[in-house]
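As structure tokens, the structure follows; a few thoughts come after it.
Omission of a single protein chain aside, the complex is shown with its protein chains in their original locations.
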Amino acid sequence: MNIDLERIEALLRAMSEHDVRELEIEQGDQRLVLRRGVGAPVPAPLAVAAPAVAPATVLPAAVPVSTTAPATIPPPAPASPASETPGEQYVTSPFVGTFYRAPRPDAPPFVQPGDEVRAGTTLCIVEAMKLMNEIEAEFDCTILEVLVENGKPVEFGQRLFRVRRR
Amino acid sequence: MNIDLERIEALLRAMSEHDVRELEIEQGDQRLVLRRGVGAPVPAPLAVAAPAVAPATVLPAAVPVSTTAPATIPPPAPASPASETPGEQYVTSPFVGTFYRAPRPDAPPFVQPGDEVRAGTTLCIVEAMKLMNEIEAEFDCTILEVLVENGKPVEFGQRLFRVRRR
Amino acid sequence: MALFRKVLVANRGEIAVRVIRACRELGIATVAVHSEADAEALHVRLADQAVCIGPPPARDSYLHVPALIAAAEVSGADAIHPGYGFLSENAEFAEICARCGLVFIGPSPENMRQWGDKVSARALAARLGMPLMDGTGVLRDVDEAVERASALGFPVMLKASGGGGGRGMKVVRSAEEMRRLYPQARAEAEAAFKNGDLYCERYVEQPRHIEFQILGDGRGRAWVLGERECSIQRRHQKLVEEAPSVAVTEEMRRDLGATLVRAMRESGYTSAGTVELLMDERGRLAFMEMNTRIQVEHPVTEIVTDVDLVEQQIRIAAGLPVELPEDGFVPMRGHAIECRINAEDPETFVPWPGLITEYVPPGGPGIRVDGGIYGGFRVPGAYDSLLFKLIAYGVDRAQAIRRLDRALAETIVGGIRTNVALHRRIVADPDFRAGRLSTRFLERLGVTGARG
Partner (left out) sequence: MALFRKVLVANRGEIAVRVIRACRELGIATVAVHSEADAEALHVRLADQAVCIGPPPARDSYLHVPALIAAAEVSGADAIHPGYGFLSENAEFAEICARCGLVFIGPSPENMRQWGDKVSARALAARLGMPLMDGTGVLRDVDEAVERASALGFPVMLKASGGGGGRGMKVVRSAEEMRRLYPQARAEAEAAFKNGDLYCERYVEQPRHIEFQILGDGRGRAWVLGERECSIQRRHQKLVEEAPSVAVTEEMRRDLGATLVRAMRESGYTSAGTVELLMDERGRLAFMEMNTRIQVEHPVTEIVTDVDLVEQQIRIAAGLPVELPEDGFVPMRGHAIECRINAEDPETFVPWPGLITEYVPPGGPGIRVDGGIYGGFRVPGAYDSLLFKLIAYGVDRAQAIRRLDRALAETIVGGIRTNVALHRRIVADPDFRAGRLSTRFLERLGVTGARG
């Protein structure tokens, strides 16, 4: 294995292009680990503690004293709303609470996938401390997907809707 | 398994094309792991002790360490005699002891850099448990360098002479 | 009454881990809360569940009351442990918890208010019979100042009635100095506090910081669990704490202990608390303040008394009986010393957050480690620099020191700077070994740090 930085950059580009999260090579006493973009919040809200994913490092294993500085890989993806595929963004929860799609149990949802909404349109309610907080669209967009089930708890920063900006 | 980085790039492209989530190869002392996609399995929840093999963090041992642990004698070089530059090899100590270049304090050294010696020629003495053990050349060679000072302790496997095989 | 089903820990770092451990041992489920900067923190990994409550700045996360209450609501917690710092001594937060049907695991809001204000705390302490620093009332003029200060004995501290927190204070070492400084201090006090009133207190050059651990059940019973010595401080930041103190005799312990047990029973104190005192060179103690929370240095008391203080806090909050001696005195046995291992430069004290590339904590006989980190964790820069607490136990102080020194020597933290080397200097110091301590200790060691 021939680890040089240009090669690793090329690898990183390839990982990014192909959405590869982790790469690990071990050969003899050498070992290469690459992980990228921890950006996605834990999918299961309020579930078990999220496992740690340390920033990736490149290192020679089993070499006690070495001048090889660990190359740190770019930090986690930025927070809300983060773009993944071009044009797509996420609406995230501004606080901890309970997610409601409709103003009342018997009312229709504020929005449905496919709806085109304008900035300021109410998308959902997040209830916290007995207060019903309406969450509004910050920009004109198309609702692509509703990511949380009605009545479920949500964390700060958790993705609620996948949308396409218009 | 022949891991080279171009191969891995090609693998990554192929994984993306074919929507492969995870790839892991282990062969002898070689191991290759690739994972892609946001939905890739995450390590088992670590709130409980998880004995399962987790694609976990890598802890580099080779970085600046703010430790108060005292320095140890440097670990011995690998495999005796190991070739480094082509034709060059090392004569290593077959046991722990004290290294002597000459049979008596007032005698000339067994060998000097530049000497051409035949297999069986005594190169030095390693004293252990009051016994003087003569270390002989295992093959015809030229002495390039004496790596240990006269009268110093040596470990098992420690390099004593750099030589060129003839 | 029964224990809680689920406790939300409204804190981070080692104290959050400590509370999670206590809950686990009691069979209570735990909810960790964390800011975005702490998503990978140890308390998040160890809790049964975790909720992200906001961005890195503490005011938007760990100090953000609505987020904490909402997190307790959505996770179904029935009690909140505040740890230390953050909202732990905030009476309003305790009241909001109560209004929202959540048990606050700590002192009552009344306890916090009584002891939180320095002036009323001093008055309460006096009423409850605690020793106070010798001093005067407000002085009429410079002549009375000279006369009363001479009676107290120089040096004295000349203080502004309107001041506080160290402001408006002058050390006066003789009658002549008093005549020169009194008018000056009066003018400064009038300008600063719109109140020229001055008074004197005896000034202690080399004080020791001594504190007594208290437990109260809020129903008329209270206990004192011996003292701790926390004299080794840098700018009021404690670095090394131990129990017991070599400067406290069994007689002093009994006498003050009796006063404290009575005081805490009379004032209806609930949960864990600490009475901080100043000790002068002749061994006289004077009340400084009371802290209405669990403290960083609580493990040294736990080790020498065999009492789990966090467990007792939880039991008391749940209304369960406290099974400690009827007379209020919990005996100590052996000796324990704690070092706070911080992420900071050992010379300049500049904080040193960053990725911990390697962490090999010490272990073996007599060593307890209370930590909030692991190898691979990135220490955020947004919070305090405490990484872990290294606590050594010995049958006597000498053995505790030997073990502490050994444990410091084997500690490995890679990737960031720590104050382990400073602790080794402290532990090797002959004054430290002889127990000759004061709050000036680090100054004498030549340790000041670069920061103002």
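Labels A, B and C are assigned to the chains in the order they are written; within every chain, residues are numbered from 1.
Rule of thumb we're sticking to: a contact is a pair of C-beta atoms (placed from the backbone, for glycine too) under 8 Å apart; a residue touches a chain by one contact, two chains touch by 3 or more.
In this text, all values refer to a predicted model and were calculated from it rather than measured experimentally.
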item: Candidate in contact with the missing chain, chosen from C:55, C:334 or C:380; value: C:334
item: Contacting the left-out chain in the complete assembly, out of C:98, C:123, C:151 or C:395; value: C:395
item: Selected from C:276, C:308, C:384 or C:429 as touching the chain missing from the view; value: C:308
item: Residue touching the undisplayed chain, where the options are C:384, C:410 or C:429; value: C:410
item: Residue in contact with the excluded chain [from C:6, C:24 or C:425]; value: C:24
item: Per the touch definition above, residue among C:148, C:368 or C:423 touching the missing chain; value: C:368
item: Missing-partner contacts on chain B, residue numbers; value: 43, 46-54, 56-61, 69-70, 72-73, 75-76, 95-98, 128-129, 153-158
item: Hidden partner chain, residues of chain C it touches; value: 17-18, 21, 24-26, 42, 45-46, 299, 302, 306, 308, 334, 358-361, 363-371, 374-376, 395, 399, 402-403, 405-406, 409-410, 412
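Basically, only the chains that are shown with their structure count from here on.
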item: Dominant chain pairing [most C-beta pairs in contact]; value: A-B
item: Centroid distance [mean C-alpha coordinates] between chain B and chain A, Å; value: 42
item: Whole-Å gap separating chain B and chain C, where each centre is the average of the chain's CA atoms; value: 51
item: Contacts with 2+ other chains: residues of chain B; value: 46-47, 57-58, 60-61, 63
item: Overlap residues in chain C, where contacts from two or more other chains coincide; value: 45-48, 357, 376
